[in-house]
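The following block contains the structure, expressed as structure tokens.
Removed from the display is one protein chain of the complex; every other protein chain stays in position.
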Amino acid sequence: MRETTLGPIGAERELSVTAGRRRGVPPSRVGFYVLAAFFAVFAFFPMVWIFDTSLKPLNQVTAQPVNYFPWPPTLDNFRVAFGQAPFARYYLSSAIVSVISTVCCLALAALAAYAIARLRFRGKQIVLIGVLMFSFFPAITQLVPLYNVMRNLNLLNTYPALIIPYTFHSMPMAIWLLSAYLRDIPHDLEEAAMVDGTTRVGAFLRVILPISAPGFVTSGIIVFVYCWNEFLLSLSFMTETNVKTLPVGIEQYQGQFTFPWGTISAATVLAVIPLVVLILIFQRRLITGLTAGAVK
Amino acid sequence: MAIAVKRRGKSRGPEAAEARLAFWLILPAVIGMVAVSLYPVLQTIAWAFQHYQLTDPENVYFNGFHNFQRLAGDPNFWAGLRFSLLYTVLSVAGQFVVGFVFALTAHREFRGRGIVRAAMLFPWTMPTVITAVVWRFMYNPDSTGLFNGTLEHLGLPHNIVWLGSSATLAVIALLILAVWKVNSFCALVVLAGLQSIPGDVYEAASVDGAGALRQFFSITLPYLRQTIMVVLVLRTVESLQAFDIIVGLTNGGPGNATLNLPLYIFQKGLSGAQDFGLSSATALVLFAIILVFAIVYTRVLYREETFA
Partner (left out) sequence: MDDQEMRAILGRLSRRELLKWGLYAGAGMSALDLIEACGGSNTSSSTSSQAQTPADKTVQLVYAAPQEDSGTTVKLVVAWNASNPKTQVKYQQMPRTSADFHTQLVSSLTANSPTPDVTDVDVIWPGEFAAAKWIMPLDQYVTDSLKKSLFGSAITAGQYKGKLYAIQRWYDSGQLYYRTDLLQKYAVAVPKTMDDLVSAAKKIQGGEQASNSNFSGFVWEGAKIEAVFDEWLEWLWGMGGDVLDKNGKVKLDTTQGRKALQFMYDTVYSEKISPPGTSTSAPADAISRMQNGNAAFMRNWQFAWNLVQDPRQSKVVGKVSMAPLPSDSSGRPGVGCTGGWMLAINAKSTAPDRAWKFVEYMLGQKAQLAMATGQSVSPVRQDVLNDPQLQSAANGFFKLIGAVLKNVKGRPQLRNYTEISTAIQPEFNSVIANQKKPADGIKSAQAAIDSIQSA
């Protein structure tokens, strides 16, 4: 069915791919905006609340009933967050671990996904499920054996102790996502390029990769965020302050029985907002950049 | 499985070459995953058939299926199993529907789309451990919590004990958090899928006079078939292993109303019982359940011929 509805091969289609993205129906209906507003509010209100809490003086954080407008707003919580722990250090550790894991994971997963999506061989379903089976054991059961491995390899408190498991724990997810996107690209595009004398690698780099860029960006974001937020392994493998990652760092502002909401809110704001801004810029740049290239 | 591929591929012409190439492309990823997971997985399997309690180091021995028999006799295990399934079905359905609509919204061109896209990402990027506790704070039954506090400001009854009265209410509260937190995943993946649907398909359909709804069912959904399968499979696998989110929000409470299998595994293993035999056996059961889900999904949604 897909084959019959597709237009002619070649440049024309590339144009229309981008046109479809641009076109859209002008959203005139109020209902649509209500829906969009609902989503924005639903997703944002806890963040707004956290941001709000991060500006509250200590005596207003647990006011009964809640106090919406912290007055006077204060940056004390941010000061405490920075003063009590090497927050920048946590940031650095998280960034190093997440970036390297994501790059390694995507590179290896892209190879496998390409094979599954675009090469002819039998038993793909078995391969897909086989790959996925590596993610069937919950992290809690793997923790102790993995700790043993890392200790024997003298990797505890080093970045590879997290990079290695993160890369391969997110591998099944990355392979699945990427193969779904790669599979959607019409075969004739690649074949047309290969008829023109381009090698398979060239066709992959010049045709497949640009078209499936949204898929790569999405998979990259998902793997990155998984690494960025992982807690259990990080808690156990990284006991030295200078290699701790953000989630563990933030979690450790907790007292044994207390939960300093102001400090933790401030830390959460600091952890999340730059990340989201970065992802947004990255996502937009990449998509617009590539579509511009395809049109030309 | 990769080995079987290679054997089959050797005999025939260009197709055999492709199969060989596939084998070499898949190999590095598989080697890595085996290297990281093989030992923990084998260890778990071995422990599942042993009497192995860390607090009883003198008595470690093979005990066959005894751990599984103990599981069968523990009402908390069955409660955990039931809740795992319930939570998975409801949260995946919720995340999928909300995420899908979210993606359709963010896919359209309109002023303020940037805000909707940012909104899509925010919940997802927050560390789960922290998210769950922040929501617990919002659900606080004293009016120090955002929800009850707002109800009090509005002059409404404000003594709702969200997480500690009826099981149903606690489950709903947990599901709201689960949908809030993870619909981004579905939305992101679906959005990328939507962006790769060629626009002329819709144009052709519009010319033919197909309405928006028909376009959705006859074009969008079929096109996203693979994407949808991927989303459902990955979300199901993760939801069956949900841990941080439940520990942080309810710790399985009230009573054991929101105790799921991973939490049960944690309680029986690392958190103090140190009964690695029993918790490994539970992990195997969980493994089997996830496998069944994955096979069913791929059977129903996977079409080999679409890209062979």
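Here are a few things to note about the model shown:
Order of writing sets the chain letters: A and B. Residues in each chain are counted from 1.
As a convention for this text, contacts are C-beta pairs under 8 Å (C-beta built on N, C-alpha and C of every residue); 3 or more make two chains touch, one makes a residue touch a chain.
The shown structure was predicted, so the numbers you read here are calculated from the model rather than taken from an experiment.
Counting the whole complex, the residues of chain B in touch with the unshown chain are 54-57, 70, 73-74, 76, 139-144, 159, 161-167, 250-257, 259, 267-268, 270-275.
One chain is missing from the display, and on chain A it is touched by residues 57-59, 61-65, 83-86, 89, 143-144, 147-148, 151, 154, 156-158, 232, 235-236, 239-242, 248, 251-252, 254-259.
Keep in mind that, in the parts below, only the chains that are shown with their structure count from here on.
Note for the complex: chain B touches chain A at residues 1-2, 4-5, 8-9, 15, 18-19, 21-23, 25-26, 28-30, 32-37, 39-41, 43-44, 101-102, 105, 107-110, 112, 114-131, 133-135, 137-138, 142-146, 148-150, 152-153, 158, 180, 184-185, 188-189, 191-193, 195-204, 212, 219, 222-223, 226-227, 229-230, 233-234, 237, 241, 243-244, 262, 265-266, 269-270, 276, 279-280, 283, 286-287, 290-291, 294-295, 298, 302, 304, 306-308.
Residues 1-2, 5-7, 13, 16-27, 32-33, 35-36, 39-40, 42-44, 46-47, 49-50, 62-66, 108-109, 111-112, 114-146, 149, 164-165, 167-169, 171-173, 175-177, 180-181, 183-185, 187, 211-212, 214-215, 217-218, 221-222, 225, 228-229, 231-232, 246-247, 250-251, 259, 261, 264-265, 268, 271-272, 275-276, 279-280, 283, 287 of chain A are the ones touching chain B in the complex.
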